[in-house]
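Working notes, beginning with the structure itself.
Of the protein chains in this complex, one is absent; all others appear in place.
By letter and in written order, the chains are A and B; residue numbering begins at 1 in each of them.
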Amino acid sequence: MDNFWDMKAKEIMQSFSEDKNYEEWKKNVLNPWNNKTGYKDKRRENSSSMPVKELYTSGDLPKNDQTGIGNPGEYPFTRGIYPNMYRGRNWTMRMFSGFGTPDDTNRRLKYLIENGETGLSIAFDMPTLYGYDCDSKRAEGEVGKCGVNVSSLHDMERIFDGIDLSKVSTSMTINAPAAILTAMYFVLAEEKGTPLEKISGTVQADILKEYIAQKEWMYPPEAHLRLIRDMLVYSTEHVPKWNYISVSGYHIREAGSSAVQELAFTLADGFYYIEMGINAGLNVDDFAPRTSFFFNSSINFFEEIAKFRAARRIWATVLKEKYHAKDPKSMALKFHTQTSGYTLTWQQPLNNIVRTTIEAMAAVLGGTQSLHTNSYDEAWALPTDDAVKVALRTQQIIAEETGITDVIDPLGGSYYLERLTCEMEVEAYKYFSEIEKMGGILSAVKSGYLQKEIADTSYKKQIRIEKGDDVIVGVNKYVDKDEKPINTLKISDVAEKGQIRSLEYIRKKRDESRVSRSLEKLHKAMEDDSVNLMPYIMECVRNYCTLEEISNVGREIFGEWKEPKIY
Amino acid sequence: MNTDILVQGILKGDYRAIARSISIIENSGYEARKDIISRIYPYGKAKIVGITGPPGVGKSTAIGTLAPLLATHGRVAVLAIDPASPFSGGAILGNRIRMQAALSKKGIYMRSTSNRLYNGGLSEYTWDIVKVLEAAGNDFIILETVGSGQADVDIMNIADITCVFLAPGLGDEIQAIKSGIMEIGDIFVINKIDREGSYLAIKDIRESLNMSNKLETPVIGVNSLTGENYDEVVKSILEIRPKNPREKYYKKLKMVVMEAIYNEYSDYVDRIEFEDNPLNEDPYTMAEQILVRDNKNFGEVKDR
Partner (left out) sequence: MNGKSQKYTEAPVKVLLAKPAIDGHDRGIFVLAKAFRDAGMDVIYAGLLPTPEEVVDTAINEDVDVIALSLLNGAHMTAFRNVMEILRKRGVNDIAVVGGGIIPDEDKPALEKMGITGNFGPGTPLSVIIDHIKFRAREVRKLRENEY
């Protein structure tokens, strides 16, 4: 019995026909040429192990290409979600930043705003991402290392000191404790006198991909999913410009997946969140438009562009046909892109500027809504101000010098690209079907199936590099004998000590009876699955309960989680 | 002399001595193994609880829940076996992850080991390792098999009680698996009862047991994450008396003795220069000639 996904895959495959022109050209022109010159071609494939032909022709286009490709701003949005795309407005240049103490990050944000950045994006350190305070034993040596440390509302106040929340859109890359950080941002807006209707931004909050790839969680999946549901419902009612989730493939890719796996697993997560909203009693068109995505742009240029286009087409098709959305905004997949961190090399770091440029171009040609470009020194450490500036300038050059933005979807209609878009779609539908047969994405995640798929792909890739089948310039080819170290950003342990002192100060200053009362109330609320926890978490935040104190309430009730064995 | 120190350590329950002895048993060959086993053999008596079942039923998580509960009735140790890669002989021993936290809270000793391509769901030295863990004063030894389903039958030769783990949603696989393991189970545990189809799975197992005249065999539905119904599993483990313990014990011993003899002779046969003896006899006759020539006693045993 074919399920919905099998049928979609079949539909696309049936639109392919035999390419007689190509076959004849190969027989009459190419093969004789290769025989004469003694050239032996080898099989080539992309990151998704899909074979790549030497030539694509008009015969590769699907038979019903007009409905599949369509026009910009129209269903199924293959060519972009807006009618005018970058003719109207460039993508948002959103540089992910955050390190050290909240004051360090505040300075970096202001520096970026002065240099023309149009959206803020906050990176948190490991203790914050796992819901530990800076003075926790587990946090030792990690405070401020990979991002900014936030242990209480006080730290949030410092990060946004002097920044008008109604004028910026803020993206927060936080997942397990997403509800707590979101609550902090909402309370911060209250304090600054900015109405909740006026603030805009995105919180990542995509917990499924944490179990799949990034591995930052606090509780078992069901508990986190409940918190996401509460955020979804709360922001749908009170914070209309708040994107309660950013369904992320970035980390799935960084964890070693192929482009197709990134595409399929991310969209499968997205479908789950849509079903969650519907099951919570919301109308799909009331919340689906605020679902946004976050993809990786890696180095295989056309494969990446095809991935972005396939993602839009699949999302539109499924939202319409399976979830019966009526509003085109629900069907339009908007996404943020970050260039690949994995492709950055520690060797010959300046080469990374070139890699990032190519990846950024793929994102733009794929129709991204916002973009983060990595800095060339990030295989070494967090980036220096100078390196960040080059990365930002890269985007500005693409936007304002190259002419790439003059035409909407300039690669649309390319035989290769259109064919590849269709093929990636088919592969994704096959994965959706596989996942459904395993009892849905949650079972697939809990059993470790997706994790194993990714680890297998990643190992295969590494072996290809070791054998020299895949070239990495400066690493396994064109290697320099002597690598000179570059200047990198040093984060001293001063950040850790400063944060601990600051937290001590807050602990002394706050009203302990209010702290324990609000935590108790949260505890009670958590025990009842039908209660929305957002107001309770916000109350804890207002009383300066720390991140870990609030997280621990959940740890007591829901317990902790260990990853499944995948080998 | 050095073995003395190790053996003293084992008898005191010292983890480093236990751990090192197991490595020696696995790695250092017959003499070293014999040296250890012969000294600790008289000590210890544990109830050996085998945990088997197909991949993905949650055996490791289950042990993480079960072991601490059993630990309230006596000292517990865990031995988990993972399959080796047929290509390299290496193995990824991943069973710890899901039980680590629960075990280390109670200070329960746990060891992972590769089957080193040994068939039957255990490793070649499982019996010896169990002996070490018994001598170390454990009252319960939980043995997790490789988990290849119906092939894991060796467990019944070593375990006093075999718990077969199954989970709903295994689909057609369950029929195939069942045919191999219905006979060996003393307790059947259906894990993940929060999942759809668990009622049917339990019913299905009960019916199969009925058909094989094992009606009184417990079938327990559990949830390893919440610990639901684990008290029943523990109760069954404590209550069930191993069937024909003496017979089983001698069978076990015979098995090890046979392996020891096999080892002894395989080494010997390796050393025989076949070039000197033209292969004009059939292999059976040759084997008998070798045995009669080199070990007359063996011939006598054979005649009985």
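By definition in this document, contacts are C-beta pairs under 8 Å (C-beta built on N, C-alpha and C of every residue); 3 or more make two chains touch, one makes a residue touch a chain.
Source: prediction; values computed, not measured.
A.B. asks: As a test of the contact rule: which chains in view would the missing one touch?
C.D. replies: Every shown chain touched by the left-out chain: A, B.
A.B. asks: Any idea which of A:Ala9, A:Cys134, A:Ile159 or A:Ala255 touches the chain not displayed?
C.D. replies: A:Ala255
A.B. asks: For the chain left off this view, which of B:Leu11, B:Ile92 or B:Met255 is in contact with it?
C.D. replies: B:Ile92
A.B. asks: Hey, which of A:Ser15, A:Asn34 or A:Gln347 is the one touching the hidden chain?
C.D. replies: A:Gln347
A.B. asks: Of the residues in chain B, which ones touch the absent chain?
C.D. replies: Spelled out for chain B, the touching residues are 2-3, 5-6, 15-16, 19-20, 22-24, 26-32, 85, 87-94, 96-98, 100, 104, 109-114, 116, 118, 124, 262-263, 266-267.
A.B. asks: Write the list of chain A residues that the hidden chain touches.
C.D. replies: On the chain A side, contact with the omitted chain comes from 126-127, 129-130, 132, 138-142, 145-146, 210, 214-216, 254-256, 342, 345-347, 379-381, 455, 458-459, 462, 466, 472, 475-476, 485, 488, 491, 562-563, 566-567.
Throughout what follows, only the chains that are shown with their structure count from here on.
A.B. asks: Between chain A and chain B, tell me the centre distance in angstrom, where each centre is the average of that chain's C-alpha atoms.
C.D. replies: 45
A.B. asks: Using the touch rule from the top, collect the residues of chain B that touch chain A in their complex.
C.D. replies: Per the touch definition, chain B meets chain A at residues 56, 60-61, 92, 94-95, 97-98, 100-101, 169, 195-196, 225.
A.B. asks: Give every residue of chain A touching chain B within the complex, in rising order.
C.D. replies: Residues of chain A touching chain B: 220, 439, 443, 447, 559-560, 562-567.
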